[in-house]
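Just one protein chain is left out here, and the rest sit where they should.
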Amino acid sequence: MATITLDNVHKKFGDTEVIHGVSIEIAEGEFIVIVGPSGCGKSTLLRMVAGLETVTAGEVRIAGARVNETEPMDRDIAMVFQNYALYPHMSVFDNMAYGLKIARVPQPEIRDRVAAAAEMLQLEAFLNRKPRELSGGQRQRVAMGRAIVRKPKAFLFDEPLSNLDAKLRVQMRLEIKDLQKELGITSLYVTHDQVEAMTLADRMIVMNEGVAEQVGRPLDVYSNPGTEFVAGFIGSPATNFLSAEAVGESGRGAAKLGIRPEHARLCKPESGFVRGRMTYAEALGAETLLHLRLPDGALFTLRQDGGGSIPHEGDDCGIIWEERNQLLFLPDGGRL
Amino acid sequence: MDKRVTFRGWLLPAALVLPQLAVTAVFFFYPAGQAVWQSLFIPDPFGLKSQFVGTGNFEFLLNDPFYRASFVTTAVFSSLVTLVSMGVALWLAVLADRLIKSSGTYRTLLIWPYAVAPAVAGVLWLFMFSTRVGLVAWYLGLLGYEWNHVLNGEEAMALVVIASSWGRISYNFLFFLAGLQAIPRSVIEAAAIDGARFWKRFWTIVFPLLSPTTFFLLVVNVVYAFFETFGVIHTITSGGPQQATTILVYKVYADGFVGQDQGSSAAQSVILLVVVGLLTIIQFKYIERKVHY
Partner (left out) sequence: MSGMVEKRGLSYWMIHAGMILGVLLIFFPIWLAFVASTVSQADIVKPPMPLWPGDQFFENYRRALFSGVNAPVAVMLLNSAVMAIGIAVGKIIISLLSAFAIVYFRFPCRQLVFWLIFLTLMLPVEVRIVPTYEVVARFGMLNSYSGLIFPLIASATATFLFRQFFMTIPDELAEAARVDGSRPMRFFVDILLPMSRTNIAALFVILFIYGWNQYLWPLLITTDPQMNTIVMGIKQMFPSGDDFADWPVIMATSLLAMIPPVFVVILMQKLFVRGLMESEK
């Protein structure tokens, strides 16, 4: 267990800078999720913490000690990879024990630690199998097990669930959360899936184009997005954006107005802030998503309870919301 | 294409490439450089000193009727070997491909002549066609045909072509069969439903789809015929009669070791080097194309 500190970290590949200075203090035992679209630099950031990429400028500290020049093996971290990176020719046991063997941990202790991890992950029955004889979920567990047996200062996860099917992903998500709570090890978790980010994180870092746009607790980030990008990226269905002018909100220099689908309601056409023509509805049972075509051609998504009445296709509707729920953004994407 | 992850340091990798670099430098680059160097000189008859002649050796070679004849011989020889070995192999592969269940058995039966050294193949065929004891030569004699590859240049050529093609058939068969089996059945079945008969299907569908394999084998077989058939020639004809089967590689050997004409032999090596270089480029172009698919 340890703190991790990123202090104005930069990364350049050749002449292109891909990380433009990221800073965060991660407390002991905290679960931090780095979320962002592909190519935003989130994996690069994680790999710099792991020591798999060099740090161009700034400092990475683990437990207060600068590790910029330290080899991965000497940073005392464990990593779970997207494709699991299990050694194909080794049994599950050997996969988990490999790091310990290299560290010259005595045989009996290796056996105990692997056994303990296997029990925690329900892998006891598979210890003698090769990775290719396991299902995706089981491989994922072995990869976790390999991280756990090391008893590292920190766990690093690089999109560990993205190769699993949807159902398994939900299950493994819960298991990871449980494990992390139980072990209390500081964790850094990279994903492009905002649901994973929302559910797993103590705090999350929303990244875009090499910049940490916002750092905060998931619900804070959701309800109070710092930038237009964050408002659009976090939340599903995504926040609706309207031009501030169209709804008469351009007064204080705002360029765009964002409104989340669950914050808008339908009303009579003449009394709404904007009008929309009903295009189609997705009734999901507990809730219904209504998609309306605005006069400028954009789509507006509105979420209402499953019981509510659904307008007919082609009906003209008004859309209204409470002013405290609207999010105003400046032309540069910042929050007003 | 590079690995994303690498280990640090340069001492270890330097030590790792050292054995290969050393062997390559001593037994490849140095001799190749020597060949180029020697090709510019003519040693005096006593081998005491040599005289710089620039491109003299090359000019001499290109004007030498024997060398030009050897070029023609090589062209004829390698075309024939390529044609015979690929033709027979394709024929057998097309047949075997239609026998889905037993194609594996036939593959086993046909694969192993690849392992027979060209020189040994030469001895086997020499034995069959030997003018004094050869069984085939004897039966040809019964039919009224006087076989004598020792005197007849065309018969000598025919014999070395057959002996060189023989072992090569397995190799080509293997690749053709793999190529044929890689063609999706559905494509052929679609053509069958369209009413195309077997040979129509073969020439319009199968053969075009097989063309990458064919092209690849073409290059590889030419290289084989150029360089690896030395053993066949040496055991059967020793380049004779009257140099009728002296291919370029054989001439390098004959002039360099038997004739002791170092400058000329070196110049021939350099010319062969260029030929191989060209073939390599062709092959690499092919590989690149395959990668881009």
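Observations, loosely collected:
Labels for the chains are A and B, by order of writing; each one numbers its residues from 1.
By our rule, a residue touches a chain if its C-beta (ideal position, glycine included) is under 8 Å from a C-beta of that chain, and two chains touch if they have at least 3 such contacts.
None of these values were measured; they are calculated from a predicted model.
The chain that is not drawn here is touched, among residues B:A35, B:V84 or B:L210, by B:A35. Across B:V53, B:V123 or B:L218, the residue that sits in touch with the chain not pictured is B:V123. Interface note: of B:V53, B:I111 or B:A158, the residue touching the hidden chain in the full complex is B:I111. Across the interface with the omitted chain, chain A contributes residues 50-52, 71-73, 77-79, 81-90, 98-99, 102-103, 146, 150.
Even with one chain removed from view, chain B keeps its contact list with that chain: residues 1, 3-7, 9-10, 12-14, 16-17, 19-21, 23-24, 26-35, 38, 88, 91-92, 95-96, 98-100, 102, 106-121, 123-125, 127-128, 132-135, 137-139, 166, 169-171, 174-175, 178, 188-189, 192, 197-199, 201, 216, 220, 223, 227-228, 230-231, 234-235, 249, 252-253, 256-257, 262, 265-266, 269, 272-273, 276, 279-280, 283, 287, 290.
Note that only the chains that are shown with their structure count from here on.
If each chain is reduced to the centroid of its CA atoms, chain A and chain B end up 59 Å from each other.
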